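With one protein chain held back, the other chains of the complex are shown just where they sit.
Which chain is which? They are A and B, in the order written, and residues in each are numbered from 1.
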Amino acid sequence: MTMFIIRRFTSAVLVMFAISVLTFLIFFATPGVDPAARIAGRSATPQIVAQVKHEFGLDRALPIRYALMMDHLFIKRDLASYVNIGDPVVPQITAAAPVTISLVLGAAVIWLIVGVLGGVIAAANRGKFVDPLIMFLGIAAVSIPAYWLGEVVNLITQGGLHSSIFRWVPSSGYVAPTQSLTQWALHLLFPWLTLAALYSGIYARVLRAELVNALNEDYVRTARAKGLSERRILMRHALRCSLVSIVSLFGLDFGALIGGAALLTEVVFGLPGVGQLTYNALQNLDLPVIMGTVLYGAFFIVLANAVVDVLYGFLDPRVRVA
Amino acid sequence: MTDDVLLRATDVVKNFTMRSRGSGPRVVVQAVAGVSLEARRGETLGIVGESGCGKSTLARCLVQLTPVTSGHVEFNGVEITGLSRRRLRPHRREMQLVFQDPYSSLNPRRKVGDIVAEPLRISHFGDAEHTRARVAELLSTVGLDPASVNRYPHEFSGGQRQRIGIARALALNPSLVVADEPVSALDVSVQAQVLNLMADLQRELSLTYLFIAHDLGVVRHVSDRVGVMYLGEIVEMGDAETLYERPLHPYTEALLSVVPELDDGTHPPRDRIVLTGDVPNPSHKPPGCPFHPRCPVAQAKCAVEKPTLVELSPGRSVACHFPRHDS
Partner (left out) sequence: MPESTDPATPLLEVDDLKVSFATRDGVVRAVDGLSLSVGRQEVVGIVGESGSGKSVSMYSLLGLVRDANVTISGRVRFEGRDILGLPDEDLRVIRGRDVAMIFQDPMTALTPVYNVGWQIVEQIRAHEDVTKAQARARAVELLGEVGIPDPARRVDLYPHEFSGGMRQRVVIAMALSCHPRLLIADEPTTALDVTTQAQILELIKKLQATYGSSVVLITHDMGVISEMADRVVVMYAGRPVEVGDRREVIRQPRHPYTWGLLGAVPRVESKRNRLVTIPGTAVSPLNLPVGCAFAPRCAHRFEACDQRPDLHGQGAHLDACWLSDEQKVQIRARVAATGVTT
């Protein structure tokens, strides 16, 4: 098992390396694009462009350029945006990260609870009215784009009903938990619910399908022949065997979201997380920031994949032998 | 050289290299551990054994579907081991396979007519008219309505699907048909129909069968000669009648003794030799005779020295230091 973990994480490191090279090549080796001009930004003077050229070794060989870029990004950590002149990239990301983490963690707790409950209730009552109802709600949730839902929520909580029912909802923005825990939670409440809505739908549907499959398996037939109650069979046998797919799904979703995939939710609710940072950088074509956030996001996705693979081994004893 | 031997295998070995536990040391599994046999023209050679004995791997090696690790296979006097695909093709037409699972050996998305016509098309049999006629002929030979050409496999029962597989195998007039468990997935009455069909076809078309199965009764019924496999080796080979009446190898004896018997009063009940232990895994082959850990009559020599397949009487070979029924 330990060998497996070591090998898995080694390959994760190799994948990260490959991604960094690929990202670098996309940004700096695309023919026809002058990377110096890009980095320097739209309003750069020729001196700044020349400075950029020198700093990033753009007149030198490709591997050296790559090495210099990585050096600026990770070691010296002084890769600076030329759009907001001199603003270093890495601190921007590290400042934005806690916001995204807060958003994703809270939403994850909610969507896991709602999704699993929904899936279990639907499977336990398959064929009855509750089942298609939950599935319909699930698909509705999946189909609604986060930004639209977010805006509608905002409209209601910040607009029309702000003075009456939703008086307690603070205006959009983020408050660090170190400042005030209640404010932190209140500011994040509706973003949590909005982000969780989409994922609850997916998880409820996936879990229901897995559970119904599991309930048709031979081992469930054996469990029934043993005289166990349907409830026990559902919770202890079917659910336990369906968990694997939910866990792996969760790992991947969580990793992607931490990496900044909750972009639109952050923007709609004015949360200064990594997603919003990426969004703004894309709008301004702020190349260094984009590079930074892309690598940041990729890192979490790769990490999440590796963790999920290892978790598989713990959850499904058959995998350990293979 | 006109020989009445159609297929000759000499010391065929097939190894698979596997990693245990995903990251442990490499383990070499000998699925086929040096098999030599001959299939004569017009006969049915039965190969019988339990799971893990390597009989299916052997079948695939003989028709070169899987490359052998070492050893030689001669077909019609010509060495076919290691031939390139192109040079193998003319021989491939002469040897065809029928598979076990009638539900997965036919492409569900193709019509029956196309499935049976495929070998004809690949070898440029003739124009569309000729091909159609041949397909219709093949289908009626196997007892199916020629109008089935436009239907899909899922519209047929297991037994009928197996007939389609047989029709496909016969398309190019092969001389050798290798049947790998062709009736195991079928009900008893359907099995009987397919076996009778195969016997009829053998007579009509002068086919040679290599019939691989785990069901001892089926193998006895169809075979002229039988080879018994255990852990990748042939442990006994001989004429079907004599092998079943007087088995020489302790494994054959035990195997035959525990087949559930029909007590219909036509013969005295057998003594049952129930072996202990599991059917072994080819990745853990014992030293010496592969069967010795489970052998009821094993002696000290058996754990040390591996017995070779020796011809005790014309047509009867056994790989054992202490064969039974010493005549």
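Definition applied: a contact is a pair of C-beta atoms (placed from the backbone, for glycine too) under 8 Å apart; a residue touches a chain by one contact, two chains touch by 3 or more.
All of these numbers come straight from a predicted model, not from anything done at the bench.
*Asks:* Which one touches the absent chain: B:F16, B:Y152, B:Y244 or B:F322?
*Replies:* Missing-chain contact among the listed residues: B:Y244.
*Asks:* Mind listing the chain A residues that contact the chain we can't see here?
*Replies:* Within chain A, the residues touching the omitted chain are 127, 217-219, 221-230, 236-237, 240-241, 315-318, 321.
*Asks:* Residues of chain B in contact with the chain that isn't shown?
*Replies:* Residues touching the hidden chain, for chain B, are 50-51, 157, 159-160, 187-193, 195-196, 199, 214-218, 220-222, 240-241, 244, 254-256, 258-267, 272, 274-276, 278-279.
In this section, only the chains that are shown with their structure count from here on.
*Asks:* Roughly how far is chain A from chain B, going centre to centre by Cα mean, in whole Å?
*Replies:* 54
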